[in-house]
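Quick one: this structure, given as structure tokens, is what I'll be asking you about.
Showing subunit A:
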Amino acid sequence: MRTWLTAGRVIRLSSADTPTTESSEDVVEAVRDERREALAERLTTVLGDAVVETHIRPGDDLWVRVNREAWAEVAEASRNRLGLRFFDFLSAIDWLPSPFGRDMDAQEDLDAGASSSEPAPIVTGYAGGDTRFQLLARLFDIDEHIGVTFKADLPDEDLSAPTWTGTFLGAEWHERETWEMFGISFTGNRNLVHLYLPGAFEGNPLRKDFPLLARRVKPWPGIVDVEPMPGADEEADGDEAGAS
Partner candidate 1 sequence: MTVTDSQKMAYVAAQAADARVNLQFETEDGMTLNMGPQHPATHGTLRIVAQLDGEQVVRCEPIPGYMHRGYEKLCEVRTYPQVTTLINRIDWLGSFANEVPFILAAEKLMDVEAPPRAQVIRTILFELSRLGNISLFLGDLGIQLGGITIGFYAFRDREFVLNQIEAATGGRFHPNFDRIGGLKDDLPKGWIAETHLAMERMRRLCDEFEELVLGNEIFQARTRGIGVIPTDIATSYGMSGANLRATGVDWDLRRDACPPGLSYDLADWKVWTHPDGDSYARTWIRLQEVRESTHIVDQLLDSIPAGPIMAKVPRIIKVPEGEAWVATENPLGEMGYYVVSKGDLVPFRVKIRSASFNNISVVPWVTRGVFVPDVITILASLYFILGDIDR
Partner candidate 2 sequence: MSGLIFAIELAYWQQTLIKVLVAAVLIPTTALILGIVFLFKMMSWMQSRMGPQEAGPRGLLQLAADGLKFLQKEDIIPDRADRFVFKAAPVVVLASTFLTYVILPAGPDLVIENLPTGIFFAMAVSSLSVVGVLMAGWASSNKYALMGGLRAGGQLIAYELPLILAVMGVVIQAGSLSMQDIVWAQADGSMFGFGGLGLPFVITQVLAFFIFMAAIQAELTQPPFDMPVAESEVVGGFHVEYTGFRFLFFFLGEFATAFAFAAIAATLFLGGWWVPGVDPNSALANVVGPIALFVKIMVVAFLIFWFRFTYPRFREDQLQRFAWKYLIPLALANITITGILVVVL
């Protein structure tokens, strides 16, 4: 039975100033992932300055953050020069903490406006990031069985990136989905039309500030609805705190 070598232990998120390979070496000295390190090296050589940051979780995966401008070249070089020919997916992440919470903690959380006025700080994941939106894509090498997750920062004022459709035909649908779900446009994708949503849909549903109506129109039934006796104990309230 195989196990994750250090999975879960490296939960500290890497940042720009700490080299990621070291952070895993702190924990377990022996664990190094030479295949992924070599691939990261090759990626850096081929792409040059386009690579902003890499992150390796040994035995698991490789994350590479690239420049948005070089987004199309990344695909082209990965496919044609690095053998990452299999297109897995392309999507995005909105790192904004949800202004709505989970809609199921307490009654006052339902008031959306109050909490979104003071947004929580944005914390990005592996391979770092400086912006709210990040592109997320994954390519795979079907001969070497090794995959790379690419990320790219997108500044809020210009949510667009070069298209991947020139390299990966399958990226068209993924870009259409990302476009309608996050409002990120892809220059060069001429068929950027709604894929899932009806034509007149407004808003970008997967953005964190897009409310999920199903959870807004109905109160959470989990709120304790036990009428207390005079001088009631705190048992039920304690329970609630434990669950939330």
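Just so we're on the same page, contacts are C-beta pairs under 8 Å (C-beta built on N, C-alpha and C of every residue); 3 or more make two chains touch, one makes a residue touch a chain; residues count from 1.
How these were chosen: all candidates are chains of the complex that A comes from, given by their letters.
Note that the coordinates shown come from a computational prediction; the quantities given were computed from them, not determined experimentally.
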From 1 or 2, the one in contact with subunit A within this complex: 1
Of subunit A, residues touching candidate 1 in the complex: 1-4, 7-11, 13, 60-61, 63, 79, 85-89, 91, 93-94, 97-98, 102-104, 123, 125-126, 136, 138, 142, 145, 147, 149, 156-160, 167-170, 172-173, 179-181, 183, 185, 191-200, 203-207, 209-210, 212, 214-215, 242-243
